[in-house]
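For this view, one protein chain was removed and the others were kept in their places.
Up next is chain A:
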Amino acid sequence: MHTLEIKDLYASVETKEGRKQILKGVNLTVNSGETHAIMGPNGSGKSTLAYTLAGHPKYEVESGQALLDGEDLLLMTPDERAKAGLFLAMQYPVEVPGVSMTNFLRTAKTEVDGKAPAIRTWTKELTEAMKRLKMDSKFATRSVNEGFSGGEKKRAEVLQLELLRPKFAILDETDSGLDVDALRIVSEGVNRAKEKDNFGILMVTHYTRILKYIKPDIVHVFADGHFVKTGGPELADELEERGYDEYMPEGSTESALA
């Protein structure tokens, strides 16, 4: 049983107009096995929360903590956070030319586990995981994310989730840019991994459609840099019907922000 505890987190980003505060007092506790959906209007800071937790250099933490079993992730480098058990599936996975998927996955697995995986079982594990995600075996020899379609990139993210076996997984808009079939394959991958490792999930999403495949236990509404409402799965249905307008700052609508 593991716990991720975000306490009073404030973070900002450098923009052309100067430093801008995005996260304004985020509080959240996630336990192993729980799936939290984080929903909210565009520009509310959902993705910033995901990247701040993973340690992207663009975001500066002003105050607060993110404790994974009592250890503050925010004091660690991004690779140390991954080793501590955090995984971020990115909305836009980055292409790394020249580094093959095989080499990348093996290196990541070695770093996260602290020892190299046994060659025979590793190859088998990789091949089977790829087959389940309906990924062509030639992916393994290609450069990391290079020339992958949007759907292929998302599958590759879920492949890493399955192989690296984190304690907590943040899925940042994993549903975006996926057609129905790809969404199902990706969601099944997430569910399979969760069934095996019972990790906690923070699922950042704008739309409710992924929630049909990955069932949340708790749904949060995130607006203007912090959580404004928490409920059960029924809250998602409510958002589906009524949109985010009531959570928007005075006088603005989401369409005006987008």
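The rule is simple: contacts are C-beta pairs under 8 Å (C-beta built on N, C-alpha and C of every residue); 3 or more make two chains touch, one makes a residue touch a chain; residues count from 1.
As a working rule, contacts and distances are computed from a predicted model.
Entry comment: the absent subunit's protein name, as recorded by UniProt, is "Fe-S cluster assembly protein SufD", drawn from "Fe-S cluster assembly protein SufD", "Xanthine dehydrogenase family protein subunit M", "FAD-dependent oxidoreductase" or "Cytochrome d ubiquinol oxidase subunit II".
Touching the missing chain, out of A:93, A:117 or A:151, is residue A:93.
Within the set A:164, A:185 or A:204, the residue that contacts the chain not displayed is A:164.
Only one of A:43, A:78, A:117 or A:233 touches the absent chain when the whole complex is considered: A:78. Across the entire complex, the residue among A:4, A:26, A:39 or A:54 in touch with the chain not shown is A:54. Where chain A meets the chain that is not shown, the touching residues are 54-57, 77-79, 81-83, 87-88, 90, 93-100, 103-104, 107-108, 111-112, 143-144, 160, 164.
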